[in-house]
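What you see is part of a larger complex, with each chain still in position.
Chain naming follows the written order as A, B, C and D, and within any one chain the residues start at number 1.
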Amino acid sequence: MQEIVITGFGGQGIVLTGRIVAKAAALGDRKQSTLVQSYGPEARGGACSAQVIISDKAIHYPYITTPDILVCMSQGAYDKFYPTLRETGTLIIDHDLVKPKKLKGHEVLSIPATRIAGELGKKMIANIIMIGFITSITGAISLKASIGTVKSSVPKGTEELNISAFNKGYEYGLALLKGRKKKASGYREAGT
Amino acid sequence: MKNSSLSNKHPLDELIRTDRIPHIWCPGCGVGTVFSSFLIALRESGIDLKNTVVVSGIGCSGRAAGYVKLDSFHTTHGRAIPFATGIKLANPDLNVIVFSGDGDLFAIGGNHFIHAARRNVDLTVICVNNFTYGMTGGQAAATTPSMAKTTTTPKGNSESPFNLPHLAYASGATYVARWTMLHARDLTEAIKEAILKRGFSFIEALAPCPTGYGRRNKEQPLQTLKIYQEKAIIKNGANPAEADIDFNKGIILGKFIDIKKPTWLDTYNSIYRPQDNSDIIDAA
Amino acid sequence: MRLWRVPFDTNEIEVSKGIIHIIEDRCKGCGFCIEFCPREVLEFSDNFNIKGYYPPKVVKPDACVNCHYCEIICPEFAIYSIEDINHAVNSKNQKQDIN
Amino acid sequence: MSKNVNTGEYFITGDVACAEGALAAGCGFFGGYPITPATEVAEHIAARLPDLGGVYIQLEDEIAAIASVLGASWAGVKSMTATSGPGFSLMMENIGLGICTETPCVIVNIQRAGPSTGLPTLGAQGDMMQARWGSHGHYEIIALSPSSPQEIFYQTIEAFNLSEKYRLPVLIMSDEAIGHISERVIIPKARDIKLISRIKPKGKKNYFKPYQPEGHLGIPPMADIGEGYNLHITGLTHDHKGYPDMTPEGQEEMVNRLIKKIKDNRDDIIRTEDYRMDDAEIVIVSYGVSARSSLAAVDIARAQGIKAGLFRLITVWPFSELRIKELAKKIRGFVTVELNLGQIHLEVERAAGGNAPAFLVGHHGGTVISPETIVEALKNNF
């Protein structure tokens, strides 16, 4: 079972991100999954989060108190949710929007998703980049399921743009993983 | 830079619950502007603010009651007017102002509106008409233009909207005006007049709801304001029956009705306790 | 962003001079004040505020005629003008200013 | 003020006695909408109130009526409305607003037989559970049930007192039979009527929190409109300041307070009456017009050697749970008598907790249960 919390502010497509991840797991990877979302006290804007659980067994209680994976796309969200992340959990952030503070030993996996999106000419697409990144970094959902779900979830005519955004995120993740492996092995080498 | 400065205190702060700011209204939402005009009008009217109460229903516009630093009530959906009527009749010394949305006042609350107007209860009713139910995410309202897209009319609204000033007039309102939030000065003046008016007065304030309405109808807030600017036709005294809102041909704005009539309480007092109240009746 | 430029409030200008005050962290960046200032006094600032919005900044301080329009139209109580008592101008000066 | 109190002896209906009780309690605002069999309450008030400086207004519907009553209450005036089933149903949403905003007022329901339009001119007690649960969400309520015109007079005063003391809409759940029966009603002198008014805040106006509980009852003092407190009052979940607090914690704090103020003060709120209960082995639980029949039945039963007693609920909600629990341990059984098919009976059964059997003498409505029917049931079940 994997418990993923994706957070940010209204308008960043946080819920859609969660929906694609959860849907990819359910319909693509044929696992069980649930998505619940929550908004802050305000009607719109403000903090916003999506909680996704992916599991091989039926999920009864769909709420997450201590996520395995926390994705933060805003500082406010980071400040609010970081304390809930498990000790063994994975922290993913948008590099330019979040400055991690008070880290309790988690490695910070960051991607400048919003910046890349800006470069692609569409700020709104940062969340798709993030999905790509999550896919490669966490392996919570398969590449096939993820990319297929992105394709079927975006407006007609924008598939190409979105897939290329997805790929950017995915590859950024792969590269990071490689680097991390190297680094990790490097450390090990040094250690031995 | 002597001609500008950063600041912490706004001249309207004394009228605002600053501990609740920022308010919930979206960037580009017109409710805040109408609210600001309202506060200025309140201040300029010179009425006794301690004896002034603001009543709202439910909706984004209805949140206004939560931000004004006066006695203020956020009631149930559609019921601001009868709630306000109870206040006014129980204590006639109070200035009672209803500030709410088009859905609240004219969908679920339509009956209370026409009856309060008929009775000429001495209330000021300010309606933020953003052509939709903003709070619930942008469904069609009784004010939504024909063919406009909303979450419940994905291919376009098949209904026609009310002409609110006409409805107000037909119901008996003694003061009726319409402005857009862009016409902030006229709006402020109108609200001031309405507040000082003895009798049921009604102001329709057009305002953008970019989140609920604009987004689906491909209107950025500034574009909406541009339409307000370009299509505005100011016609004070226009026949309310002809004061349609037509985003292509023109939006008729102005003060349409301003007549004298004894209020509900004036008449009640004159019939039911003529001795006690001769002065009040004179004032009508 | 700028869509048009017909000074919306021209006929209402008070003939005086204003100092603009901006409460930056209240601003939600709607641009109403910038767009509809009859004197093009304001522009978007380059830095975002704590909420992530770009508030206005004063770019033509001397042009401000203290008409308060930005103050009324601002939905956030984030901007206002105060008469600059040291710089009273009469309508003639004013007109020249504009041209 | 003493003009309010029509001191003297009258032969009047329950509806009129209710209206006189309201006036004696200092009611200054009535928001009405006609409906059989409650209309006469409004009509009597409409004639009397203007002379007393108050206002009667007939609204466009019952929703407007209750909304206006809530508004008037905040304007500092004791307020009420009266209706029957269909109107009561329409008021439900705004009764919830009254509960949530802690607004004192009185709502009279002269019950007729339902469901729906039913039998407009004939009585029943079919809205008793609706009184408890008719608005959405979880809350507590106070409901009284008078058994005579004299009693509805006093209970209306009592309802105003309770509503002012505990800050909530208080219900008078009467019925057509009591509303329309005429009997002698004695209206005492004004000085013999004890009135309670909302507690007013003290201290600095700027720091006033309209929902900060105070005193041993835990009720927040109430500022009226125009007193300079800059109140903000909302039906949203709110904190002590009255500001929206959209969190589960805020919800818990608020709802707890609304419930505790009633639950913790049950002893002060609940009024009941025992009739031949001392050695009763079979206890009839009843209220309103049914309690009259029950009382007659007790006498008949006793005459036949059946040790019956009547436990009469004057306050129906909150329910006298503890008393029933106690009784259950020592008696042979309960019989609930009511003009419905078992509403308060469910509570009796629950509270009896299996320690004593509980039977129902119910009826569909449109008439009054006769003492003979009750005695019959006593015999059949015990």
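Going forward, a contact is a pair of C-beta atoms (placed from the backbone, for glycine too) under 8 Å apart; a residue touches a chain by one contact, two chains touch by 3 or more.
Just so it is clear, the model here is predicted, and its values are computed rather than measured.
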Chain-type multiplicity across the complete file: A x2, B x2, C x2, D x2
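The rule we apply is simple: only the chains that are shown with their structure count from here on.
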Between chain C and chain A, distance of the C-alpha-averaged centres to the nearest whole Å: 42
Where chain B and chain C are represented by their mean Cα positions, the distance between them in whole Å: 26
Rounded Å distance, chain C centre to chain D centre (Cα mean): 59
Residue numbers on chain B that touch chain C, as the complex places them: 1-13, 16, 21-23, 25-33, 35-37, 40, 181-182, 184-185, 188, 221-223, 225-226, 229
Interfacial residue positions of chain C with respect to chain B in the complex: 1, 3-4, 6, 8-9, 12, 17-24, 26, 28-32, 35-36, 51, 53, 57-58, 61-62, 64, 69, 71-78, 80, 84
Sites on chain D touched by chain B in the complex: 28-29, 31, 50-51, 53, 55, 57, 59-61, 63-65, 67-77, 79, 93-94, 97, 225-226, 228-236, 243-244
